[in-house]
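Only one structure is covered here, and it is reproduced in the block below.
Here the complex is missing a single protein chain, while all its other protein chains stay put.
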């Protein structure tokens, strides 16, 4: 067991993947000498060279487009989008090409491209640096979407993502990059499409992913005092969903609150709520409630504490779920 | 009253708007001499000149980006995206600029830009010509999203959209362009954020927009024979939603089926289902069911009848709703 | 071979030409080429055959057998010239109109029809003939090609990559970004722009105010304009650019100056936006006629040869037609197959539900 921050755990995972398979490349803006603005690729260019850790021109469409080309040639590129808000120039390459080319080729083409996106708010940043764009990708058939929440998962999930032959959007909770935990560098992780119940409880199910898992765990701990026994599920995979774990839990607890940072309206929580409402119709004692961002652009940092779901807003939703 | 196709109704609406306000511009690929690949802008360049009906270079980001600049200078550009699948190169300009600049300026800047998108399938087209990308935009705070379904609405809605000071994504159901109906060229339409109950019924509510409204009406007619009284609501505005009309109906009928062409997973129907499940929790006799595309890229045209919701799939969902 | 000056009087001076519209060979200091009689006859045959395939496809569309067709009429020389310059190891990234290049690569023409018939979105194996899938989103393949070329570079392989796009595509951000990547990484790639003067209804002036080949210089690599209706010149220029790419000289942009003789696609009506005179003027520069004239004048082929090629073309057309009609319609399982490589719970679930629905539906119908 080694103590690692989440950022360093991904760095270690990338390193393992690169050692394991010479076809694995890392590419993006400032990923080389600088090691990325969050240092997630720190030291990789020094050890694997400029041909495998590529500082690219400043253009996200170019990054994903050339990564597709490299994948067509047999490489396994791991692209970094510097911040969540800068993925949109690459939207076309991701949505019309990366996601759809395997089907277009009737399976002749595999595109094992991983798009790493540091996401979410809470670090006091300026505009475009705190977005949670997962819903744009969960709705895009052909992509897998993953979100890690802790160092141990981050370490195995990034490696599993790289090993997978499908294109994957890989969200990293940027404000948790500095969170530390013990990581077993030899143990395999859960399969990449599995959810994990990170806290057991029978009264209500909290569904979260990425940065909100920690928030939900804190809420669950706080609620213990009030005698409420909260179950927390870390989804890990947003597309596909691990519906087995989710429905088992909600059918048992009868109540569910979904938490994410992205705006609630038409956000990924809507899919969770809709799906659970259908699957657990006879079990629900209250509607599935959603806690998330407002239907407004992410605010300036002095307002982000209002915008971001926190322990209180999660517990408020739990209370409301119990009020039914 | 005049008989117009849906396409011609939009053409007339554009013409009126251009006559009314010299600041209104039309721009896009092939919108000038050709009048657009669907002829929706037919004749406008001839009558209003090349300065107001602009054939642009072939680049969607450029179209939206320069439209923003024109709007900053006081113009009211109406941009055509030639087909739904080609909106993604413009995603960044729409999501990070068009949607967010008014807030960024604390209201000093208004961006009355309308982005017209012929959408949906059913015309036997090749890849990227049959997409339903509405969920990418309903989730983007700062945008309004509208979808017209019939000639009369199309005529007033396009004018109202142009008059509105907010940026609007305006979906046009391409396979209904040739549908004809009587249009009163003088009567005002419903306010742009209102839904319309297009068929009254008390047994179940069908929610639809754009091309699926006609499909739902056909389903409702067919179900009449079986003694089922189906209410059909045409949402017209997807963001914001007219929740008053929706909840009144579902609370009355106790059953709801949402229908759209886009993939169900993380699609706009999820928001409808989640929101209704919450607002109508005690009234629902069955979960809100969703009928839509599969979680696969839009298929080749010989398969689109399998992919697209049709009368039978809608009625199947209605049956399932009654089975609860 | 004569050393006469080009007679295509209205051809822009910077145009590289080795064969005039009248079938006269002209020399060029940088791009001369030696072709055996067999080679010229073979090029002629290619030109005729791909035009015939194209004609058949248009007819198939008119008869409702294809949903759409994007004709290459007029662009045969650009495609056969550049396509024949490729080695087996080279990789080509087409748009949706490169039926002639596909032919050179050895792709069965019937495979091209699938997309237009609506039975698949492409569906050939790009690795089989090193011919990538057709790409409909304008310009996006340019980045794929450059990335692929960067891979070739990393592999140390003796191969080049060629990417095709139109005049309209040069306005897309992706194409310009691909120029930057290619230049910065010195990627072994050739940008082959078929300037057919039109992007649907928009004339070239809506995309640029200077000749397109000059774009390359702004990115730091050579741009060349070649007579796109001259198969010799297209072959020579592309061969050189590919060799440069393989030899570590980096990218080249080739602008093949040509003309879209037909409609944009079978859905298009060009009479709405262009005058008939233009077409007439370009007919005089037909890419096939000039090779025929050259062969004839120089007595490199006789009527028997031309007749044989025509007969072969007719047989090919018939064969393409027959096999097009035989293309199987996909079943609903094709909706769900190949969306992902690894098992995917959501797609599996939807497949299962839909097949259950279909089964119930049939059961119901039987009652």
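Read from first to last, the chains carry the letters A, B and C; within each, the first residue is number 1.
The rule is short, and it goes like this: a contact is a pair of C-beta atoms (placed from the backbone, for glycine too) under 8 Å apart; a residue touches a chain by one contact, two chains touch by 3 or more.
Everything quoted here is computed from the prediction, not taken from an experiment.
Chemist: Give the labels of the shown chains that the missing chain contacts, considering the complete complex.
Modeler: Even though it is not drawn, that chain still touches A, B, C.
Chemist: Which one touches the absent chain: C:17, C:71, C:95 or C:176?
Modeler: Only one of C:17, C:71, C:95 or C:176 touches the chain omitted from view, namely C:176.
Chemist: Of B:21, B:166, B:248 or B:319, which residue touches the hidden chain?
Modeler: B:166
Chemist: Specify the residue from the set B:41, B:82 or B:96 that touches the hidden chain.
Modeler: Missing-chain contact among the listed residues: B:96.
Chemist: Using the document's contact rule, name the residues of chain A that touch the chain not shown here.
Modeler: Within chain A, the residues touching the omitted chain are 29-30, 32-35, 37, 55-59, 61-62, 85-86, 88-89, 124-129, 265, 294-297, 299-303, 306-307, 312-313, 316.
Chemist: Under the stated touch rule, tell me which residues of chain C contact the chain that is not displayed.
Modeler: 170-174, 176-177, 180, 183-184, 186, 205-210, 214-220
Chemist: By the contact definition given up top, give the residues of chain B that touch the hidden chain.
Modeler: Considering the whole complex, chain B reaches the absent chain at 51, 56-57, 59, 61-62, 64-75, 89, 92-93, 96-97, 100-110, 141-142, 144, 164-166, 193, 239-243.
Simple rule for what comes next: only the chains that are shown with their structure count from here on.
Chemist: Measuring centre to centre, with centres taken as mean CA positions, what chain is farthest from chain B?
Modeler: Greatest centre separation from chain B goes to chain C.
Chemist: Point out which chain occupies the most central position, where each centre is the mean of Cα atoms.
Modeler: Of the chains present, the most centrally placed is B.
Chemist: So the centre of each chain is just the mean of its C-alpha atoms; given that, what is the distance between chain A and chain B in Å?
Modeler: 30
Chemist: I'd like to verify one number: the distance from the centre of chain A to the centre of chain C, where each centre is the average of its C-alpha atoms, in whole angstrom.
Modeler: About 41 Å separates the centre of chain A from that of chain C.
Chemist: Two or more other chains touching the same residue: where does that happen in chain A?
Modeler: Residues 61, 89, 92, 96, 100, 103-104, 141-142, 239 of chain A touch two or more partner chains.
Chemist: Can you list the residues of chain C that touch 2 or more other chains?
Modeler: Residues 120-121, 137, 173-174, 339, 346-347 of chain C touch two or more partner chains.
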